[in-house]
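Worksheet: one structure, shown below.
Apart from one protein chain that is not included, each protein chain of the complex appears where it belongs.
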Amino acid sequence: MSGDHLTPVLTGRTLLRANPVSKLFAAVVITLALLASIDWVSAAVVLGCELALMPLLGISVVGLARRIWPLLVAALLGAYGTALLAEKTGGVLLDVGPFLFTEGSVAAGIAVGLRGLALALPGIFILLTTDPTDLADALAQKLHLPHRFVLGALASLRLVGLLVEQWEMLGLARHARGIGSDGSLVARTRNLLGQSFGLIVQAIRRATRLATAMEARGFGGGTRTWARTSTFTALDVGVAGVGLVIAAGATTAAVLAGTWNFILS
Amino acid sequence: MASSTALKGLSPRTGQWRVVDIVVASVIAVAVGVLFFVWSAGYSGISVLTAGFPPLAGLYSGGWLIAGVLGGLIIRKPGAAIYCEVLAAAVSALIGTQWGIGVLISGAIQGAGAELVFLLFLYRRWNLPVALLAGLGAGLALAISENILYNALWSFEFKLLYTVFAGLSGVVIAGLLSWLAMRGLARTGVLSSFAAGRTADV
Partner (left out) sequence: MTPAQAPSPGAASVSARGWGWRHAGRKAFAARHLDLDLRAGERVLLLGASGAGKSTVLHGLAGLLGSQDEGEQEGALLLDGIRPADARGRAGLVLQDPETQVVLARVGDEVAFAAENLAVPREEIWQRVHRALDDVGLDLPLDHPTTALSGGQKQRLALAAVLAMEPGLLLLDEPTANLDPDGVLEVRDAVVRVLDRTGATLVVVEHRVAVWADVVDRVIVLDAAGGVLADGAPGAVLGQEGTRARLAEAGVWVPGRPPAVGGPVPGGGGEVLLSARDLTVARTKRGPAAVEHLALDVRAGQALSVTGPNGAGKSTAALTLGGLLRPRAGRLEASPELAGAAGTDPFRWRSAQLVQRIGTVFQEPEHQFLTPSVGEELAFGPRRVGGTADPRRTGEIAERLRLTHLLGANPFTLSGGEKRRLSVATMLATAPRILVLDEPTFGQDALTWAELVTLLRELIEDGVAVVSVTHDADFIAALGGATLHVAGGAGRLVSP
């Protein structure tokens, strides 16, 4: 539970230079294409493309595996859950007590697992190649989101690591007062809620002071200039284009293969 | 003219956000994101249980919804529930990498569930029943969107079960806990810049 992975080291030279908005656009169209249908073909196409683009992240296989293993576990669990709960069609593969798996339900599970993985990876691409300050600049300057909210969110995101540290400090401080991790489940839950309350009190105190500090530096007015310019280059056309191509390709492939399965149908 | 004084001159009733509203809302969202992360670490036994029977995960989902309800109850401005929930979703994406961009969409939908309840009361009522309803709204929004976006292949009775669990969890975890937290926070004095910390009805 260290704060290290909350501020990841940015990698991937090329994508680092791209504007966060173009990366976000590519991720969003791919995500929408995936969300629209649950089928193994569109998921497999997107996943294949994402894996092919992995070298752009400039991170070793081991490093990547260390970062994304929770994602693999989550995909497996999703696949299992659907295989267990989907309509039981086709031949029976396994039938032990309440656990009944059929060909149809397992195929559905595989599709959900692939889709889950394909959905998660664009987030990894953005996380590993985007500086939060650049993202805020781009959201405010290019997408024209309200700058007070964008900068407020940016300033508070910086507190993630500090709050994790504070949580650990609170745990020690409460232990010193006689509340430990020992005790029944009820006592532990009460302690957890008490410690959470303590964290929120500290977070709001911090936030109120931070707001004062920001206002004391003139923050909150209608107009402001930007010390850093967020720009679009040819690279951004490429990033957005690749995103569109992947999304369209996946959808087309699924329709042609006859597996397209619109979620609202 | 830049509106240097406009920010200061606003009544809390007009619904305009002050700087302190924005920063505190943001930090609440971040803190709830961090909390959910450490809670998950503390209850790994439960995640094994929900893995065995996935609809049970609905019972746990209320934890995700605290940011929206708590943010709405404290800030008391239009959009607070949605803003806090979306930002908390972004934090969860930052901390736990198994969620992609889709988590932002989920956050917006869940926040909207709570926001709708606050809107129905015209941003004027902030008592326990409203908090519970907001939790319910968020829980139902979560269940419906998850059922469509992710659990689409489950058979109907399991989707229904998941919805019941998520609604229940929304009422208890997101609604009740947020309301208790709001009341406790008001008593500590940290909410003195907010109507939530000054009014006697808490």
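Per-chain residue numbering starts at 1, and chain names A and B are given in the order in which the chains are listed.
Assume contacts are C-beta pairs under 8 Å (C-beta built on N, C-alpha and C of every residue); 3 or more make two chains touch, one makes a residue touch a chain.
Quick caveat, the model's predicted, so the values are computed rather than measured.
Undergrad: Give the labels of the shown chains that the missing chain contacts, considering the complete complex.
TA: Every shown chain touched by the left-out chain: A, B.
Undergrad: Can you tell me which of A:Gly91, A:Gly178 or A:Gly258 touches the chain that was removed from the display?
TA: In the complete complex, the chain left out is touched by residue A:Gly178.
Undergrad: Sort through A:Leu47, A:Leu71, A:Val150 or A:Leu210 and give me the one touching the missing partner chain.
TA: In the complete complex, the chain left out is touched by residue A:Leu210.
Undergrad: At which residues does chain B meet the chain that is not included here?
TA: Counting over the whole complex, chain B touches the hidden chain at residues 1-2, 4-5, 8-12, 18, 184, 187-190, 192-193, 197-198.
Undergrad: Tell me which stretches of chain A touch the chain missing from the display.
TA: Within chain A, the residues touching the omitted chain are 2, 132-133, 151, 154-155, 158, 161-162, 169-170, 172-180, 182, 194, 198, 201-202, 205-206, 209-210, 212-221, 223-229.
Methods note: only the chains that are shown with their structure count from here on.
Undergrad: Suppose each chain is reduced to the average of its Cα coordinates; what separation in Å results between chain A and chain B?
TA: Computed from C-alpha means, the inter-chain centre distance equals 18 Å.
Undergrad: Can you tell me which positions in chain B touch chain A when the two form their complex?
TA: It is residues 2-4, 6-7, 17-20, 22-35, 37-39, 41-42, 51, 53-55, 70, 83, 87, 90-91, 93-103, 105, 148-155, 158, 177, 181, 184-185, 188, 190-191, 193 of chain B that touch chain A.
Undergrad: Could you please specify the touching residues of chain A with respect to chain B in the complex?
TA: Interface residues on chain A, with respect to chain B: 1, 5-6, 24, 27-28, 31, 35, 38, 67-68, 70-71, 73-75, 77-78, 80-82, 84-87, 108, 111-112, 116, 119-124, 126-127, 148-149, 152-153, 155-157, 159-160, 163-164, 167, 188, 192-193, 196-197, 199-201, 203-208, 210-212, 214-215, 219-223, 263-264.
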